[in-house]
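Before I ask anything, here is the structure I am working with.
For this view, one protein chain was removed and the others were kept in their places.
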Amino acid sequence: MTAHTTVPPAESGESGESGDEQELKALYEQFGAAHMIPLWTQIDDLMPHRPTPRAVPYRWKWSELYPLAQRSGDLVPVGRGGERRAIALANPGLGGMPFATPTLWAAIQYLGPHEVAPEHRHTQNAFRFILEGEGVWTVVNGDPVAMRRGDFLLTPGWNFHGHQNVTNGPMACLDGLDIPMAHQNDTGFFEFGPDELTDTSTPERSRAERLWAHPGLQPVALLGRRPSSPIAAYRWEHTDRALTEQLALEDEGHPGTVEAGHAAVRFTNPTTGGDALPTIRADFHRLRGGTVTAAHQEVGSSVWQVFTGRGTAMIGGVEHGVEQGDVFVVPSWALFELRAEEQLDLFRFSDAPVFEALHQYRRASGTGVGA
Amino acid sequence: MTAHTTVPPAESGESGESGDEQELKALYEQFGAAHMIPLWTQIDDLMPHRPTPRAVPYRWKWSELYPLAQRSGDLVPVGRGGERRAIALANPGLGGMPFATPTLWAAIQYLGPHEVAPEHRHTQNAFRFILEGEGVWTVVNGDPVAMRRGDFLLTPGWNFHGHQNVTNGPMACLDGLDIPMAHQNDTGFFEFGPDELTDTSTPERSRAERLWAHPGLQPVALLGRRPSSPIAAYRWEHTDRALTEQLALEDEGHPGTVEAGHAAVRFTNPTTGGDALPTIRADFHRLRGGTVTAAHQEVGSSVWQVFTGRGTAMIGGVEHGVEQGDVFVVPSWALFELRAEEQLDLFRFSDAPVFEALHQYRRASGTGVGA
Amino acid sequence: MTAHTTVPPAESGESGESGDEQELKALYEQFGAAHMIPLWTQIDDLMPHRPTPRAVPYRWKWSELYPLAQRSGDLVPVGRGGERRAIALANPGLGGMPFATPTLWAAIQYLGPHEVAPEHRHTQNAFRFILEGEGVWTVVNGDPVAMRRGDFLLTPGWNFHGHQNVTNGPMACLDGLDIPMAHQNDTGFFEFGPDELTDTSTPERSRAERLWAHPGLQPVALLGRRPSSPIAAYRWEHTDRALTEQLALEDEGHPGTVEAGHAAVRFTNPTTGGDALPTIRADFHRLRGGTVTAAHQEVGSSVWQVFTGRGTAMIGGVEHGVEQGDVFVVPSWALFELRAEEQLDLFRFSDAPVFEALHQYRRASGTGVGA
Partner (left out) sequence: MTAHTTVPPAESGESGESGDEQELKALYEQFGAAHMIPLWTQIDDLMPHRPTPRAVPYRWKWSELYPLAQRSGDLVPVGRGGERRAIALANPGLGGMPFATPTLWAAIQYLGPHEVAPEHRHTQNAFRFILEGEGVWTVVNGDPVAMRRGDFLLTPGWNFHGHQNVTNGPMACLDGLDIPMAHQNDTGFFEFGPDELTDTSTPERSRAERLWAHPGLQPVALLGRRPSSPIAAYRWEHTDRALTEQLALEDEGHPGTVEAGHAAVRFTNPTTGGDALPTIRADFHRLRGGTVTAAHQEVGSSVWQVFTGRGTAMIGGVEHGVEQGDVFVVPSWALFELRAEEQLDLFRFSDAPVFEALHQYRRASGTGVGA
């Protein structure tokens, strides 16, 4: 793990010190007093030969997550101040920070029967991927958006949003945000909105979808490039159909899948063709039973959630059995491969748009990967 | 029409010439011999104060176009050499050139029962907007694409394509291409493909649609920016629904229409968010009965076809009654306004992407327009 | 030259016509009356297998151009109305139009001692490349820009500009504009400015250069992408030095030249990295004596002027001897090669940015080119 092999003299000073060593010690003390830190004692850690994440590969079991989310529903009210009943998945490698990876925040959000989460907005970009429940609406800038299992919903930065559950059952979803980046870089702004939702109606489709969710069509009155997708909700029926078609085309002998038995779609911004959010990439993957993906590694981290099915995630050489609802993280440059025992549907989000924009993205796959 | 008011002396020379005039005449003859032409005698024509198109506003009646297309179906075979039974609409102002405007070629294409148009490809970008008929497939790079009334189909530059009619009835569509630009600028390449279609199957949906025509979703295996849209066909059912939604939202008090009573969608490239073709913009417009659009003028020309309904097009101060199937052209910078007697659905294409890319686009509307 | 080999029946009708032929003739007459033109009789011309320009390769000798420009200086005043004493080079293939190629206007502009060309502006983009004379200033949006031999000056669209000669000697330059494109497409606007120049001072460097002509530096107060370069003048001393360095680096064994003995620089827009004007590319080339460039062909046309030296331009198989001041055109897709008898310095401009923006650019070189 030590990238650089020559030990600089600074590190060899101990007791029985020579005059040089004493002088060096004095220098290092002066450095400390002057808020200076030499590179030569730290370069191995600061500039490793390849990414050496503190974040570890980790898998959370839905069978643990969901009961705890339910329990918090019993004990903790949702409302102004706490804002959301969201429980973050804290990567064990990140020293107690509530972050799934150094860049991504992932949480289980739970909204009990007839609960309302008040409106607010923040510059952090957010999405919700719906695991369980129906009958909840998120209101984004005054536009009520129904949430149903399998849907992918956006709350791009600085859009007011709140939630309401109009049913007798609970709702659970995976929330993804770029909170760690904003937290690390001091870029975040936050503002309260009304305590009550601005629109409590419960339409089947949001106005955003009625305007924007038509394939290849854009409303002339609203044209123009936007940082984030104007499609408030990507519906499961469309995702499912697109994946089904890719596998059907493969059966018919035509290209369209990522690799044999592996269909995948990306949630995109129709005004740019790029990612749905400027800091977050979101994909949905379907593997036929028996498929083993090619091992690969990439710069940047990702979070996966199993939507249905059962399989294995090989991450950095360790095998994790995964099934419906389980969440797992793939740290930067970890060798990664998926194996599907039966048809395996997975939602995934990552920070790739950040590193693509900054020309820091790399990917390696095939023989020799991980060397 | 004369933009520049001072007549330079060069134009005043006539009989009874002074010595100067004789010398000038001699100079002009020498210019001619040397293939030189002075600017000062031509600047009014070459650089007018505002666009002064030779192309004129014009309307072709469907009641004339269609019978002649049918008649050509009886008399002229379709096949290799002539390639297509397409009859171009020739703007009366363009001196006999088969162009609707200086940049756009528009034609009625007619395919009789069980006819086949052989495969070829060209760098010119093409689309088809379907007026009449069902049961015809265009095969684009080996992918059969059904053509049905109201559909908008693409054949981007350098894609092989042919057509077949598998029914006992004819098919008619509006073909749009950027032939005049390629012809003017010497940019076009053309290549024959097979005489027979490479795939004679007749699927409900093309493979391109199965991969790409899902709202906001892109196939991960095929990502990347493309000059033209990968959506082979924009189906009428989606166009119609998007327009219906815009007007419904207007009824509900929400924005989405271009102006009161005027819904419009643009056919776009999901990989860029821009126009479906790099040289051609295509929109679909719906006006409620009674709507009068705001008069405006823009750089670049456009061609419209009435899909359903009845109304009036005011172009450069002249009124043209229009009804289903009628085609009309709006020359550059002509003042233009539409009036709908009853609900009026119109397809429109223009050269705007060219002038936007070159920073030559301008638009003016409202009071004082046309001054 | 005939691209498509099957002659459609429409073209075979002659006297002694059958009934079919009569019916066809009648149909064609009806087409004409309805302003319709069939594709099948014209496709060879409209959509050739490769570009078949009407513009021809042509060379104008400076020994002819300059005396005629001088003579016009004696006989034709410069002033409001005619605006400029510019004499366009008319490609013999373009039927008398004053255009060097279908897209480019090139002219010799001549300004006599103490003459003033009044201010105006137009959306057409313009540049000047200075052949002869010193002591002339062009005033661009109120900023006086000195013109000296070898300089390349910009007047981007819609900037007011006029010229004054403050010396006792004449000035001659090559003017390049995108007039043909604007004329063809009806995109041009024109406006008179003051008859007198707004600033008659004669500074060594323009304000634009003082702000923008520092390598890699941009003024923070004026940042932002612009369609055209803000550098009003690219000075010969910089061009010459850059070319000299490329050849010196070649001598030292390092890359930097286009091919052996062939240095070239492009005049670019520092705010985008792209071409100096949105519709016109401008380069300067230097060939060592004895250099023969690789033959190549490209979509789009270009105009060259010899700055110094002597050599041969092979264009479409025809050899043209060229020397200082000579101008020649290379039509679209013409096979082209340069041979330098002695060091040959050439200025060149082309329409390539247009076709790159529209995804119509192609280039072929090496063995097999021109097939």
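General observations
Which chain is which? They are A, B and C, in the order written, and residues in each are numbered from 1.
One rule holds for everything that comes next: contacts are C-beta pairs under 8 Å (C-beta built on N, C-alpha and C of every residue); 3 or more make two chains touch, one makes a residue touch a chain.
In this text, all values refer to a predicted model and were calculated from it rather than measured experimentally.
Hidden chain, full complex: it touches shown chains A, C. Note on the undisplayed chain: of the listed residues A:Pro98, A:Gly142 or A:Gly316, the one touching it is A:Pro98.
Among C:Ala107, C:Ala264 or C:Val299, only C:Ala264 touches the chain left out of the display.
The missing chain, though absent from the display, is touched by one residue of C:Ala34, C:Val56, C:Leu75 or C:Leu249; that residue is C:Leu249.
Even with one chain removed from view, subunit A keeps its contact list with that chain: residues 3-10, 20, 23-24, 27, 30-31, 34-43, 46-53, 55, 58, 60, 64-65, 68, 71-72, 75-77, 79-92, 96, 98, 102-103, 105, 107-108, 122-124, 157, 179, 181-191, 227-228, 278-279, 299-301, 331-333, 351, 354-355, 357-360, 362. Touching residues on subunit C toward the chain that is not drawn are 207, 209-223, 225, 229, 231, 234, 238-239, 241-242, 245-246, 248-249, 254-258, 264-273, 276, 283.
Throughout what follows, only the chains that are shown with their structure count from here on.
Among the remaining chains, none touches subunit A as well as subunit B.
In this assembly, A is the chain whose CA centroid lies farthest from the centroid of subunit C. Spacing of subunit A relative to subunit B, judged by their CA centroids, is 44 angstrom.
With centres defined as mean CA coordinates, subunit C is found 52 Å away from subunit A.
Mean C-alpha positions place subunit B and subunit C at a centre distance of 29 Å.
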